[in-house]
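As you look at this complex, bear in mind that one protein chain is not there, while each of the others sits in place.
Entry: subunit A
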Amino acid sequence: MNKQTKKNVGISVYLFFVLLPIYWLLNMSFKSNEEILGALTLWPESFTFDNYAVIFTDPTWYMGYVNSMTYVMMNMAITLVVALPAAYAFSRYRFIGDKHLFFWLLTNRMAPPAVFLLPFFQLYSSVGLFDTHLAVALAHCLFSVPLAVWILEGFMSGVPREIDETAYIDGYSFHKFFIKIFIPMIGSGIGVTAFFTFMFSWVELLLARTLTSVEAKPIAAIMTRTSGATGIDWGVLAAAGVLTIIPGLLVVWFVRNHVAKGFALGRV
């Protein structure tokens, strides 16, 4: 066996390991509960869409997806609006306390969410935001804003500052330059940042669950309640799980070549 074949076999084995548990979930989502609990079958013998039908016809189920999407989108919008100017400042200027500020932002990425659970609950209850999408969006900003600043700063530093200076000489004001020239130039960076804020907000559950009760409950929290009087409804649970994977899968396609840079907080 030559070297390249060995590599191909190795990577195939690893990808098989990655995909197998997901396949098992997908497989279960197309089975009836009788078949799941009966003999183990490698693919659905009696193929059914019933589990998905349950989710798409019951508002308590599909509203979970709507809620999750709503706070994720809000989080993305807030994050980009505040992070863009800040990242520009960090990439172009030196100012008093810039390094400390950057480090302080980093420390927020290191804070265990469990630490913030109770104070967040009390803070948002006291300002009347409890059980709103905005509360979750703001809480997720704690992680997404530092992340967004880093990624954007990495992309912005790649744009030569001569472009800024030329624009100013040509009589552009800062606002006009920023919106008309600069933002289009770092379009891919913004795309990647949006993807990562989406992702981290989408996968987080602890804070999202604590800050909501009925109105803004995320899908991931609704999923924990599939157990009823007759035991756990495995089929519906699997279908709900599969549906949570799809949004991430769709967006990762667009940023596939920049994924690693984003995970490295723009530092590769």
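As a working rule, a contact is a pair of C-beta atoms (placed from the backbone, for glycine too) under 8 Å apart; a residue touches a chain by one contact, two chains touch by 3 or more; residues count from 1.
In this section, contacts and distances are computed from a predicted model.
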item: Name of the absent chain as recorded in UniProt (options "Stage V sporulation protein AEB", "Acetyl/propionyl-CoA carboxylase subuit alpha", "Cytochrome bo(3) ubiquinol oxidase subunit 3" or "Carbohydrate ABC transporter membrane protein 1, CUT1 family"); value: "Carbohydrate ABC transporter membrane protein 1, CUT1 family"
item: From A:53, A:66, A:163 or A:203, residue that would touch the chain that is not displayed; value: A:203
item: Residues of subunit A in contact with the chain not shown; value: 3, 7-8, 10-11, 14-15, 17-22, 24-25, 28, 36-37, 40, 42, 78, 81-83, 85-86, 88-96, 98, 101, 105, 107-120, 122-123, 138-139, 141-142, 145-146, 149, 157, 160-161, 199, 202-206, 210, 219-220, 223-224, 234, 237-238, 241, 244-245, 248-249, 252-253, 256-257, 259-261, 263-265, 267-268
